[in-house]
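Written out below as structure tokens is the structure these notes cover.
Every protein chain except one is present and positioned as in the full complex.
We just call them A, B and C in the order they show up, numbering each chain from 1.
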Amino acid sequence: MSHAVSTKRYEGLYGALAQFDTPEDLIEACEKAYSEGYRKMDAYAPMPVDGLAEAIGYKKNKVALCVLIAGCCGICFGLGLLEWISQIAYPHNVGGRPLNSWPAFIPITFECMILFSALTSLVSMLAMNGLPRPYHSVFNVQAFERASVDKFFLCIESEDPKFEPDQTLEFLKTLGPEEVNYVPE
Amino acid sequence: MDQITKVNENNYELPSAVIPDPGANIVLGGPQDYNSVTQRIAGVVYLPIKKAPKKWLVGAFLSFCFVNVLMLAVYMLFMRGVGIWGLNIPVAWGFAIINFVWWIGIGHAGTLISAVLFLLKQDWRTSINRFSEAMTLFAVACAGMFPILHLGRPWLFYWLLPYPNSMWLWPQPRSPLEWDVFAVSTYGTVSLVFWYVGLLPDLASLRDTAPYLFQRKIYAILSLGWRGSAIHWHRYQKAYLLLAGLSTPLVLSVHTIVSFDFAVSQLPGWHTTIFPPYFVAGAVYSGFAMVLTLIIPLRAWYNMRDLITLRTIEAACKLMLGVGLIVAYGYGTEAFFSWYSGDKYESFMYMNRVTGPYGFTYWLLILCNILIPQALWSQKVRHNLTLVWIISIVVNIGMWLERFVIVVTSLHRDFLPSSWGIYVPTKWDIMTYAGTIGFFMLLIFLFVRTLPSISIFEVREQVHHDLHSQPVDKH
Amino acid sequence: MKELSPSHSNGHMNEHEKPMASALVPLESLLEKPQKKVDLGQLREKLAAGRGPAFWRTLEEAAETEDLKEYVEQEFPGLSGQIPQGVDRRNLLKVMGASLAMAGAAACTKLPKESIVPYVRQPENIIPGEPMFYATAHTIAGYARGVLVESHMNRPTKIEGNPDHPASLGSSTIFEQASVLNLYDPDRSETVLNRGSLSTWGEFTGALSTEAQSIGARKGEGLAILSGATTSPTFISQMNTLLAQWPSAKWYIHEPSANPAVASAAKKIAGRNAVVTYDFSQADVILSLESDFLNSGPASLKYARQFSAKRAIDDGQTPVRYYQVESSPSASGSLADHRFSVKSSSIASIAYQLAKAVGAAAPDVTGTAPAWLNAVAADLSNNKGRCVVVAGEYQPESVHLAAFAINQALGNVGTTVKLLESFMPDAHSIEDLTADLNGGHVEMLIVLGSNPVYDAPASLDFLTAMKKARQTIRLGTYFDETSRWSYWHVPQVHYLESWSDTRAFDGTATIVQPLVEPLYKGKSAHELLSTLLGKPDATPHDLVKGYWQTASPNGFDAFWKTSLHNGVVAGTGAAILNAGSPELSPLPAAEAAEWEITLRPDPTIGDGSWANNGWLQECPKPQTKTAWDNLIMIRPSDAEKMGVHKGDMLKVTVKDKTVTGPVWITPNQAQGSVAIFFGYGRTGSGRVGNKIGYSAYQIQDAAMRFIATGTISKAAGTYPIANTQSTQTMEERAPVRVAEFSEFKEHPNFPTLEEKPLPKSITLYDTSEWKYLDHKWGMTIDLNICTGCSACAIACQSENNIAVVGKDQVSRGRHMHWIRIDQYYSGNGSLDEPETYNQPVPCMQCENAPCEVVCPVAATVHSKEGINQMVYNRCVGTRYCSNNCPYKVRRFNFYLFSDWDTESLKGMRNPDVTVRSRGVMEKCSYCIQRIQEVKIKAEKENNRKIVDGEILTACQQACPTQAITFGDLNDPNSKVAKSAALKRNYNLLDDLNNRPRTTYLGYVRNSNEALRGQRGSNHEG
Partner (left out) sequence: MAQLFSPSSNTIAKVSIAAVILLASTTLSIAYMIDRGSWITNVNSAPEQPIPFSHKHHVKDDGIDCRYCHTSVETSHFAGIPATETCMSCHSQIWNNVAATQPIRDSWASGKSIAWTRVHNLPDYVYFNHSIHINKGIGCSACHGNVSEMPLIYKVNTLNMNWCVNCHRNPAKFIRPRSEVFNVAYQYPANQDELGAQLVKDYHVQSLLDCVTCHR
């Protein structure tokens, strides 16, 4: 089959999917696949599994950084707002207190910091994960229903330079999965 | 495609036989596997309405009635003004503020359980964190009503928000009430985020297991297409950890700020440095009480004794006992300083608090918050769920009384004897309060019907943990 | 002014209304109606149509038909105020109406379309929008107090004292202040009624003229005219003309709260009609035999001013020493250095013994002299010519004679005591009238003003007697008890509506000029008399002017102008008379009755004619701090004996007559004496005053009107009492700081001896940021001369449009007074006879205001002149400010307390002060509207300095003793700066470091060494 026109080497094929019974099996499989030279792959589990991401070669996680930056913005916003209100926008003599009653401004500043960071941790997490993403090829595999229940999956994607439908499927079978499938686009 | 196509044929019902409680050492009653826990927990949501426990139906209906009482009370309030409440000068704050503080306090246990215990890696938290986070949200919703309702001109509440208006006027940021606006709204938002993030993977599970297609579609939309990718999980855990880390100082700050409403003022009985810690402790105290009040019947109704085990309940009891003692310490300090400060207003305030017209409320609160809960020292009591349940309710009452004592007895006799007065709540005060309780309960009842009230994926982790830690008992 | 809009009734929608502002509806035009008879039958059918709301609808539909309105008016007095009027708006200038805008959310609210209606012909003397002041006089029981009336576009809105008037000196009492509310009272009678059905002035005059002919034929035989006490020259001359013309006609005078013994005693002393007056400016020692001279009586304002001057201590002078002997605590008594509680009936014998002690001739009396008598006698004797003995308003003739004898013996007559000629006409008494009525000698009874069916002593059974007259004509402001039984009722004008004249206690005459056309087509006594005399169309203006023209013919126009302008007629003062020395007749043996019952006018409602005045009803009674009721005062120990508590019902019986009322346990009430009060138990006063309390007249015996003997017994049930101050002990807080004069001389700074003023440094913040360089408004209140009379509170209520909330709300602790008068008891551990202190408490205008810091919307912040501003339209009503105010001077509108609907009341409001709506906080603003007005004035006069005293707060202006001083603390020469600098000045609750701008001057008692420690001991044996 020739795929000159296609950007991808295997038209209509997202990848190959292997199903495992336990997280341990999955991790082992991932490591094997990685050492085999596969890079474009992803593992799926119904719960967080330690070391799984690392096993497929995932390194740095930027969520924390975003949250830190957001927190700082929160502080600036909060304090800035209050100082502007009480010193520039409409200065009032409130009970003889100075215009810059900074001790009284701490609580709101703090709350702004928390609010900004919290929202950012949600948003950045979703954004980096590319969610929302209601449609995804892996859902095309009937068995994948159990990825959110009790089964563990490894999917080698067709974009992987090393991907070769039959061989990859064969390779997956060698990892002792419960079953293997092609994942249609 | 027909929206109510049944996509799987399992017919869900509660386990017929009563599942025994595995006891105080086991977090999760076995034998369980990833699938079984999913089915057990999600099953509650899939339960057909006709198979729902009668108690649930009755409870939901009653709370709905109380919601209507709330509506009536609020209607009257808006039509006629805060005069329908028992307020006066000097006692210009009454039930509204008491209830506000009480509800906010109850909310705190949720955040504490899900965030602090998470950071402290308490395994028993798993079975109740989802539920108590929901409780937090609903409690905050109730609390949030009161600051608005108690305004003389509630329709102008938005003046407390900083927005550019044609008067070129802004809120006054030195006022604790303004701090409240930010604290409570932040608390509400963050709790919601935290709760939703926790729900995300479980929503995916529901998406893939729900019996009806329309259910699946709804859960699919809510789950944002979560598919459990390893990398997603990695970021997810980081985000969750950060949220926990943020919620912890938040929960402390919120009730600290609420306590500032009083501590910042000049009033004897309010102007006290002990308030922030003692309010936070009180909040957690009432929060845990409320968790127990709700959990104990629910786990029985839904036959989940193996998922929410005695271990959890006992831990909660011990924690309650602990913070209860901190609260007791708070009372002690108040008494001590009223004497030690040598301030004539303070000492009078305290004497008036214990011997004045409202003296009985003070002694009642000592009974409810300090004396009765001491029973929890005994393991027998802790293992007798009826007693635990009663004590939890007693503590709820006690904590409400505490706020009553702080607000009313401090206000009704302050500095100038000439302006002393008395406060008597009206039926509208009581209806509003009862109404919010109904509102809260209704939300809880709806929640257990529509969302997994135990975090499924965390229970899976527990299963995983159990599988490896102790040999799965075979018999 | 805005049309009555129903939208007003749904509270939260409407916003602070500027009441009609300078806009004016000449209210009389509201009420113009064709004079025609009403077909009651047809109306009854109309009304029978529906009940409840339907009933109202029927009314409103029919409202245009005048006859129904009049019918309703008579069936439900005052209701018509609520019926939309078909108004003919001539001469109506519209400036502002009620805006329905939600509070200052001008941002998100569209202002309603309003129209603006100019004059057709512009009057010369009026600058649109600017207030004007007119001088006139307010008369109580025949004696006048001069007043200045503030008028906005022909609407009288505020009464002030007239500084040029001898009986006012610029101050005023609660009654002057509240009289403006009576003018606008929607319950006033609006129409002439004949046997209860509608009639007209025309028909009445017609009928009266025919009557007059037959009367004339009989030379006045059978004509009886009953009036209240009066000194009106015009009226008196009219009466004299009438009596000259009809010699057999008779003139009777009934004044329920006036004690005839006062006049008769004076007559005995002077040998002719006279009044005994006092000059306290000469007195170093005062002994008052149950006289409330500082707070009641026609000269009280003058006496109060003189007294406070003598009581000054700060310029090193020795203050006056003041002994009060009384049976029931009075406002004056609260300032006494020694207050002796004795039975009212025993005062006569005390007076006789005292007379002996100071060497005046007096018959012997039985009974032992009280322990303090000699000391007091000695003190008086040591101050010959510089002391004064004042006889009580309600004491019998013997006491007045004895008091005068003592004054003579001490050489006070001519210095501190002056005998003046009286202008009170001679007339027959109510007793005579009853007798004549019962004797069938009265054909026609004309009642001018007074209300005998309600307030004649019960023993006379006046109503039965009155029914014996063939017909009764009643001229009255309300369709009240007497009118109800009268053949004719004619609505009477309010003193601000018509021309008249009157005299002060010292004879000084004042022309009473109207500020506004009669709102309700009322008529004056002058008109009625001249009708009787055959001149039905003579206007009061002609009559009054006519009288004075004859009185001073030459240069009349100038005379008239100046007299009107000054508010006093020059050279009309009474002549000083020489006193004879009348014999003191031996006292009748005092009957050994178990209980003495004293009957007195109510402190705020008086004899009952003020019953429908909401301000006075809600004004806490100075001695009990209760409102909306008359109580029965009893001494604590007596109450204990009787086993009664506050609010228990007590039955009081005099002879065969009985009233039942709630007990109030009152310290300083004399042993074995209970005090009851007139003015309540009304049935014809209007919606406000009806059906409250008991009517003391029902046990009044003509023979012992004010001091009776009888029995009391506990009755069933208790009664809710609206009390504005439940705690009257100081609880170790010392809000009032007191010293003996001797101590004061040692430590002039006694108030701050124990509680040292705080150093300005103790604060988290650097507060130097706020310097009040321009003006720095401040106030001082001298507790040493405050009688607690409450004039300040009512003046404030009138100036600042403060709402009346009613008994229920008051008892819930929601009264709205911006300045309250706290009363504290303390001293010598005696529950029965503690010392009493009055402390007026307005907003302290703290520089470190605790209320401001806690307001989340900046609705209360500081002005750069240091005033604690309260912005109603920004307030959202968190009430946090009130919680954090240690003085609890903030008031909250828990409901829509201001009356937004009653049209006539809108006319009364001060257009310079926002009318507050529901859900907002309010409080004293130092009368900011007055400050601003003067500041603008000064700025316009090329930015001149504001003179000290140019700005007066309403409370300060009214205060009879000038206890309140307001001004600029930055001006070292201002009164207030000086008084704030005094050593005896202190801050209330200074230890809270709020730095109040309102400060107090400590109380200094100048008690008699010889009596130290036995104040008020009255224990006979």
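Simple rule for what comes next: a contact is a pair of C-beta atoms (placed from the backbone, for glycine too) under 8 Å apart; a residue touches a chain by one contact, two chains touch by 3 or more.
Predicted model, so just to flag it, every value in this text is computed and none were measured.
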Touching partners, among the displayed chains, of the absent chain: A, B, C
Option touching the unshown chain, where C:P118, C:P163, C:G534 or C:P720 are the choices: C:P118
Contact residue for the chain not shown (choose from C:T157, C:N873, C:Q956 or C:S1007): C:N873
Residue among C:E431, C:D506, C:D638 or C:D912 touching the omitted chain: C:D912
In chain C, positions touching the absent partner: 15-18, 21-22, 88-99, 101, 103-104, 106-111, 113-122, 127-130, 861, 863-865, 867, 869, 871-874, 912-915, 925, 928-929, 932, 936, 939-940, 942-943
For chain A, residues in touch with the removed chain: 90, 132-135, 139-142, 144-145
Missing-chain contacts mapped onto chain B: 7, 164-169, 207-208, 213, 216-217, 220, 224-225
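As a convention for this text, only the chains that are shown with their structure count from here on.
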Which of B-C and A-C has more C-beta contact pairs: B-C
Distance from the mean Cα position of chain B to that of chain A, given in whole angstrom: 31
Centroid distance [mean C-alpha coordinates] between chain C and chain A, Å: 81
For chain B paired with chain C, centre-to-centre distance based on mean C-alpha positions, whole Å: 58
Residues of chain A touching at least two other chains: 90, 92, 94-95, 97, 101
For chain C, residues that touch 2 or more chains besides their own: 850, 853, 858, 861
Residue ranges of chain C in contact with chain A within the complex: 764-767, 769-770, 846-853, 858, 861-864, 995
Interface residues, chain A side, partner chain B - complex: 23, 30, 42-49, 52-53, 55-56, 58, 61, 63-64, 67, 81-82, 85-86, 89-90, 92, 94-95, 97, 101, 104-105, 107-108, 110-112, 114-115, 117-119, 121-122, 124-126, 128-129, 131-136, 138-139, 144-150
Chain A residues within the chain C interface of the complex: 90, 92-99, 101, 103
